[in-house]
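The block underneath contains the structure these notes are about, expressed in structure tokens.
The complex is shown incomplete by one protein chain, all other protein chains being positioned as in the whole.
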Amino acid sequence: MFQFILKRLAQGVVLLLIVSITLFLLMMEVGDPIATMGGRTVTRPSDRERLTRQLGLDKPIAVQYLYWLAGNDWTQIDTDGDGIPDKSGTRLGILRGDFGKSLVTKKPVTEMIAERIPNTLILMLASEVVTIFFALIFGIYSALKQYSTLDNILTTLLFVGYSMPIFFISLMSMYLFFILFKKWGLPYLPTVGMFDPEVGKTPLQVLWHMILPVMSLSVIYFAAYSRYIRGTMLEVLSQDYIRTAKSKGLPRRQVVYVHALKNAALPIVTVVGLDLPFLLGGAVVTERIFAWPGMGRLFLDHLSRADVSVVMGSLMLVAGAVVVFQILTDIVYAWLDPRIRYT
Amino acid sequence: MTAQTTSITQLSADDLTAPPLSLWQLAWLRFRRHKLAVFGCVTLVLLLLYSFGGAFVRTEAYANFNDTSRRLEPPSSEHLFGTDSIGRDILARTIYGGQISLFIGFVAVFIETILGILVGALAGYYGGKLDAFLMRIAEALLSIPTILLLLVMAKFFGGKIPEIHIAGRTFSGSVIVIIAIIGATSWMYLARIVRAEFLSLKENEFILAARATGTSNFQIIFYHILPNTFAPIIVSSTLSVANAILAEAYISFLGLGVQPPTATWGNMLESSAKYLDSAPWLWFFPGMLILLTVLSINFIGDGMRDALDPRSRAI
Amino acid sequence: MTSLLQVSGLRTRFHTPEGIVHAVNGISFHVNEGETVAVVGESGCGKSVSMMSLLGLIPTPPGEIVSGTAVFRGNDLFKKSEKELEDTRGREIAMIFQDPMTSLNPVLTVERQLIESLRVHLGFTKEQAQTRAVELLEQVGIPDAKRRVKDYPHQFSGGMRQRVMIAMSLSCAPSLLIADEPTTALDVTIQAQIVELVTRIRDSLHTAVIWITHDLGVVAGIADRVIVMYAGFIVEEANVDDLYDSPGHPYTVSLLAALPRVDRRRDQRLKSIPGAPPNMLIEPRGCPFAPRCEFALEKCRQKNPLLTQVGPNHTAACWVNPKTGALR
Partner (left out) sequence: MSDSTPLVEVKDLKKHFPVTRGIILQRKVGIVRAVDGVSFSIQRGETLGMVGESGCGKTTAGRTMLGLYPATSGSVTIDGEDILHARGKDQLAIRRKAQIIFQDPYASLNPRWSVNSIVSEPMRVHGLFASQKERAERAKDLLGLVGLSPHLLNRFPHEFSGGQRQRIGIARALASDPLFIVCDEPISALDVSIQAQVVNLLEKLQDQFGLTYLFVAHDLSMVRHICDRVAVMYLGIIVEVADRNELYEKPLHPYTQALLSAVPVPDPRKERERKRTILTGDVPSPINPPSGCRFHPRCPIAVERCKKETPEWREAAPGHWAACHLANG
């Protein structure tokens, strides 16, 4: 088992290297970072040149990647442009936990991500929990009552949820719960940000502001999850061992919740486990619409300004989480399914 | 011995266990029974009529004509869906936007399908190092959330392809970019499906029989195995069209997709959130059209899944 | 003497998108206490469906028991509520299935699966049930039972899993065991082990057995009485010796003639039955075997003969005596 984890980790590292090289190459071409630095336009050619040198943008891509990856504190860099290296580098590289500094805010990327991660996680995890809770209830019910009227109605509705563009459901729910409710004099839900600046960031405020985005996200995830759970349950319920359990005269409850659910849990856990790391990436569209200061917004804002360190940092964070969660999922799977033993 | 000969001649057409229908005919019979799928088909045909037939009612010039004096007008008899923030007719723009959105959806999936089949077939059939190599690429692409990857790529290619002129019409180069990047970032799922199919089919006895005869690998891959993977490929590709249309809508909504003046349902929504209250028609009609399209395609895909299910042998 | 189980006019069908599958078309039979009845027939003849109908194990929909009664120890199984049926299943009537690979739950230990019925039906405590589980495994000849009871099904071989299934089904000492082709998926050497095991346990517990199979060889070794099914009908029923000595239905005659013998030198080609079993989607009319029958008359295509007495405790559903070719 230990060997298996080591092996998977090694593979993961290789995978991350390939991903990072590819992304780095892409990022080199997404725009002119100098042009958008800090929101002000740098016009003087001499300033441009100095900045380019300072940022190491004059170096070949391979060197830039190396600096990004492993830092440049072991080498001298030329800051004044006289061709003689004069100052030792300060970057430690992503391998040593230094994600670099943002061109826009000048703050370390790790700090910026650390600021945003809780916001994203609170939104995404809440949606995930709400989703899984309802999806399990509905998925199991619907599988047990396959082809009942309620199953048919709900299954059709699921399709609508599944096909719903997230911005459309967001805009519609904003329109209904904010604008119309306000118009009708009902208590209306806020649509922008995490809290009312006048009240401050209290847990209650955050909760209140979360309702709409969480609802929008949940509708879409719910549809996908419950379809999957329903399908898995149906598959399991048609297995021979369920027939055996019934033939033993076990109460229906026991057949469903012990014999069927334990088997259905395997694929469900896998899917949830593999989805979890992607939550770190945030919900770009939702965060944009609801002005939620999360990872998705961070990514989007800094991508448009060609802020390489921030964009690379957040992408690599997700990719790294994907690798880790894949291994975790395998471990959980092995723990749940006695047939699988990694040696 | 006489008993033997009579028994052989007695075996005739009426001994067949199933009616003389091809597998496709059987699938069609089953598909027709799927009410939602039929509903999806009808809706999709209507949407295609709307987008492509609508061009005969409203010209493209009209769709791009901005009358700044009539900005943000609510739906009226003149502008059925209202006007946008620079006074263009939304109805006309949804017609031309629909053409592009649907075009992007179908062409991107065409690319995706070709890539997915090739990668999946080669990886699954030959296995070994080739398989490992191709699957690592797929994994690498899968380790970044699709929407983030699409945004990076859209930004990378943005503005690099000049405008194109086809049949007297001008399209933003971004249409090609979006098609290419959606195609390039979505083939992995299909490749995995095709690979799994190939892995299981290549051990099938009819493949062994072909190999025993001396049939070449090329023929086995393309004539023997591939036709047997059509069912999952068709289902997956159909559902992919819905996903591609959504993907285009998302990146265009975020402003990195198809660039104006070329309209798509996605980029019509780009700044509409600002007019959430003042001009809901701005986002309602394109949003509704996207929803309807995606929904009908998903219904069709589900119907196909049922119809092409290899587990049901009978009608 | 009243019989343990008396089934009358059982009719089961399945509603499929392709039409109605007439799986069981009104069969009646009985099983006495401690008796072994073999139900023989080819795949799709309704032998498994009819037995699963008895226990309410047919998924409904698409399955449907159209009519019939199944009186077990004085009560009609079809009139029982789901709860009452649960009490009967496993406790009074147990079942073992064809494929031991898929019939055990892969994620639960053998112990977990063994103690369930003991706890549900006999009210054992967990400790009592655990002790009993080991005893049961020892009884069915699983070596090192104390340790192996903690294993998962996949850690057992096919034959061993079938033993576990048998231990499970016999844990509450049922008065009827339905064995649905329990040896079909196994090799002959393992089949011999399982047949021997079931025979031994049957004799010690005095359990009645319904043994579903297509193998006329196995039947000869285990059954007291044989029921031959074809296309959802019972076409013949007889004591095992009578059936092999003087089969009364052309189908049985042909089946026996189509069978090579391991204990005899080959003398001639096998006698084959032309054609294939009928499509169960088509409502049966006339004798279902008529299209493949060498004795078929015009009458056979019109009217399906009822089971009639052709000897003591021997019934067959045929207008013709296959031995002489004359009308009965």
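Chains: A, B and C, in written order; residue numbering restarts at 1 for each.
To be clear about the criterion, a contact is a pair of C-beta atoms (placed from the backbone, for glycine too) under 8 Å apart; a residue touches a chain by one contact, two chains touch by 3 or more.
This one's a predicted model, so the numbers in the text were calculated from it and none came from an experiment.
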_Among C:127, C:263 or C:298, the residue in touch with the chain that has been omitted_ = C:263
*asked:* Of the residues C:39, C:96 or C:218, I need the one that contacts the missing chain.
replied: C:218
*asked:* Which candidate, C:153, C:274, C:291 or C:322, sits in contact with the chain we can't see?
replied: C:274
*Contact residue for the chain not shown (choose from C:48, C:191, C:207 or C:304)*: C:191
*Kindly state which of the options C:12, C:25 or C:254 is in contact with the chain not pictured.*
C:254
*Tell me where the left-out chain touches chain C, residue by residue.*
42-43, 157-160, 187-193, 195-196, 214-221, 223, 240-241, 244, 254-256, 258-263, 265-266, 269-274, 276-277, 292
*asked:* For review purposes, identify every residue of chain B that touches the missing chain, sorted by number.
replied: 4, 7-8, 11-13, 15-23, 26, 132, 204-206, 208-215, 224, 227-228, 230, 313
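Convention: only the chains that are shown with their structure count from here on.
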*Give the identifier of the chain nearest to the protein's overall CA centre, each chain being represented by its own CA mean.*
B
*Whole-Å distance, chain B centre to chain C centre, using C-alpha means?*
50
*Interfacial residue positions of chain B with respect to chain A in the complex*: 36, 136, 139-140, 142-145, 147-148, 151-153, 155-156, 158, 242, 246, 249-250, 253-256, 269, 272-273, 276-277, 280, 283, 287-288, 290-291, 294-295, 297-299, 302
*Quick one: which bits of chain C touch chain A in the complex? Just the residue numbers, please.*
55, 57, 59, 61, 82, 85-91, 94-95, 97, 99, 102-109, 116-117, 120-121, 152, 154, 165, 168-169
*asked:* Taking the touch rule as given, give the residues of chain A at its contact with chain C in the complex, in rising order.
replied: 147, 238-241, 243-252, 254, 258-259, 262-263, 266, 336-339
